[in-house]
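Apart from one protein chain that is not included, each protein chain of the complex appears where it belongs.
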Amino acid sequence: MWNSRTDYLYVAPAIFVMLIVIGYPIYYTIELSFFNTPASLSLADKTFNGLDNYVTILTSPIFWKVTWQTVVWTTLSTFFAFVLGLGAALALNREFAGRGFLRGLLLIPWVVSAVAASYVWKWLYHSDFGVIGALMVQFGLTDHPINFIDNTTTSLYALIVVNVWKEFSFAMIMLMAGLQTVPDSLLRAAQVDGASAWQRFWHVTFPHLAGVSTVTVLLLAVQNFNSFIIPWVMTSGGPAGSSDIWITHIYQIAFGRQRWGVGAAYAVILFIVMMVLGYFYVRALTKGDESRAGA
Amino acid sequence: MAQVVLKDVVKNYGGVYAVNHVSLTVEDGEFVALVGPSGCGKTTTLNLVAGLIPMSGGTITIGDRDVTDLDPKDRDIAMVFQNYALYPQKSVYRNLAFPLQMRKMDKAEIDRRVQAAAKTLDITHLLERKPRELSGGQQQRVALGRALVREPRAFLMDEPLSNLDAKLRVQMRSEIKRFHQDLGATIIYVTHDQLEAVTMSDKMAVMNGGFLQQYDSPANVFANPVNMFVASFVGSPAMSLVPLTAVSKGTDVVLASPEGWEMPLSDANGRKALSAKSNKVVLGGRHSTIQVHKAQVPGSVPGKVYTVEPTGDVTFAQVFVSGAVVNVSVAPSFQLRPDEPVFLEFDQNRMHLFDAETEMALTL
Partner (left out) sequence: MSASTEAAVIHRTGIDGWRWFGRLFLVLLLGFTVMPMLWMFITSLKTGFAAMQYPPQWWPTEPTLENYWRLIDPTSSVGQDFLRYFWNSVWVSTLTTILAVVVAVPAAYAFSRFRFPGRTFLFFAVLLRNMFPAVVFLVPLFILMRVLGLVNTHGSLILTYLTFGLPLAIWLLKGFYDNIPVQLEQAARIDGATRFQAFFLIVMPLSTPGIIATSIYSFIGAWNEYIYAYTFLTRHDQMTLPVGIQRFFSENATDWPGLMAATFMMSIPVVVLFLVLQRYFVRALTEGAVKH
């Protein structure tokens, strides 16, 4: 539109802040990943050790275990959050009394702090006095309360439930907005053409949701991959690393064991993974941008 | 009111020229229409006059002031936008008052002027409403009013009628014309609709591809288009263009069709045809200057009826002549059927000849 030099003044503050707080750390993380830095984090004493940090990571069996758990965590959380969100969006996509109230209620988990959510669920899962265990006994599902989070086989899945609880409503509002873009006339036309409810969903509604679904799934995946609070506050990745995922693992290595170099190398590998995901993310977003510009 | 002079005005984005060395003078009190197809540079030209985008070259003066480097606010112009651009959060009154407030006018004077403008445009009863509560025509009036209150040196209008329905458009057209006559205002008016330009303006500037093609009164543009673009753009239905070959036959000159027929030219037209760079010539004729015959008459050329469109007082028809489509009109009583062979007689005094290579009109 305009092209004068003052245009940059509008974005300068934002760019300046981001350069300091984003650009510099990225550079620094890369640098640290090639050094051995003492636990005290006294930078003067760091020594160059080439790719040692990377070798340490890639040859460690824990790396592969944590990677697998991260994949399970990200995939299942994303899948169930999306499915529940889609179901809720479809169920709420009809005018009825109290719809706004219901939407608000369903969104509360997404608004409250993950720390609060973690404590509440920790209490729900409590091995002796947890309401979930008590309810299961009440309904005759088990004889005595199951300890979900202090158990190496169930801890990861117990946390996934919490995570889905926390974020399914995000998928819900995104998809609700997407549903509003489905033209009524198309749905009516399909009805006139004799399409069943399911066929209308599959042939009319769903294709319209494709764009927003892609963005939602990508956002959820990125968010889940980057999760920290729920696993950290609830189990700290335990017991015996059974609920450890990448981010908690990196935190443990860097701040728990002060192995800064290894932590940084982990972060760099994560960068690379995120760049690949980011490529698809940006592509999904720009695709929408172009179609809007064309409209 | 003031004269507006554009001198060698250029706007380019890299190698793309939106406005390519345009010069034109709008006299004080004149109504000038900038007309052309979309993307021709007319709106860009208007925005340059307004100062909304920086110029790449040339100068613009309004009155005795060179405004080339001035901000829009300092150019003392008013503008009416295609989408009206009324401030949605302000009432009609506040919309009208805004330009005066920006000029730090005192309250009583603002009120006097707003009331006067509202009275002129018959929108006094709407003053307390918000723009979204108004119909399209009412919004249009408010937009005009906002331009009017300030008594600017020139009015710029960017397709102000194109968002209105057909009936309202005709009504507003005559109102804007009245507005121009009553105020003696200098108006630069952008439109893609050549009919609007022809009916409203004192002069029209026809633009295409960033170039100013012709700048003259509508009558002259209609009668003497300088090139094939202007010829086919102005007038409805458009001027028909038939590519032919000029051939000298002794002292006579004829236009020859690849189909084999020949059309003799008058002495003057013959000399025009021979002045073309090559012998490739395009024959142009408006429907009103072409006679349709059922049988061959001297000087007529053969064609075949394609479509027939009766409109009531006149019947339009499209006729294929030597591969080109020619628009003709006949009296409703004159029966034509699709695929019927007919013979067209072009008026030698009112036909147009263009050089096929340069697309320029051939003149003596």
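Chains: A and B, in written order; residue numbering restarts at 1 for each.
The working rule: contacts are C-beta pairs under 8 Å (C-beta built on N, C-alpha and C of every residue); 3 or more make two chains touch, one makes a residue touch a chain.
Because the structure is a prediction, the values reported are computed rather than measured.
Visitor: Using the document's definition of touch, tell me which of A:G104, A:P183, A:P207 or A:P239 contacts the absent chain.
Guide: From the options A:G104, A:P183, A:P207 or A:P239, the contact with the absent chain belongs to A:G104.
Visitor: Decide which residue listed in A:A114, A:L156 or A:V204 touches the omitted chain of the complex.
Guide: A:A114
Visitor: Residue by residue, what part of chain A touches the chain that was omitted?
Guide: 1-3, 7-11, 13-15, 17-18, 20-22, 24-29, 32, 41, 43, 83-84, 87-88, 90-92, 100, 102-109, 111-117, 119-121, 123-124, 126, 128-129, 131, 134, 137-138, 145, 165, 169, 173-174, 176-178, 180-181, 196-198, 211-212, 215-216, 219, 222, 225-226, 228-229, 233, 247, 250-251, 254-255, 260, 263-264, 267, 270-271, 274, 277-278, 281-282, 285, 288-289, 292
Visitor: Would you write out the residues of chain B that touch the absent chain, in ascending order?
Guide: Touch with the absent chain occurs at residues 47, 50-52, 71-73, 75, 77-79, 81-83, 85, 87-89, 98-99, 102-103, 146, 150, 156.
In this section, only the chains that are shown with their structure count from here on.
Visitor: Measuring from the mean C-alpha position of chain A to the mean C-alpha position of chain B, what distance in angstrom results?
Guide: Chain centres of chain A and chain B, defined by C-alpha means, are spaced 58 Å apart.
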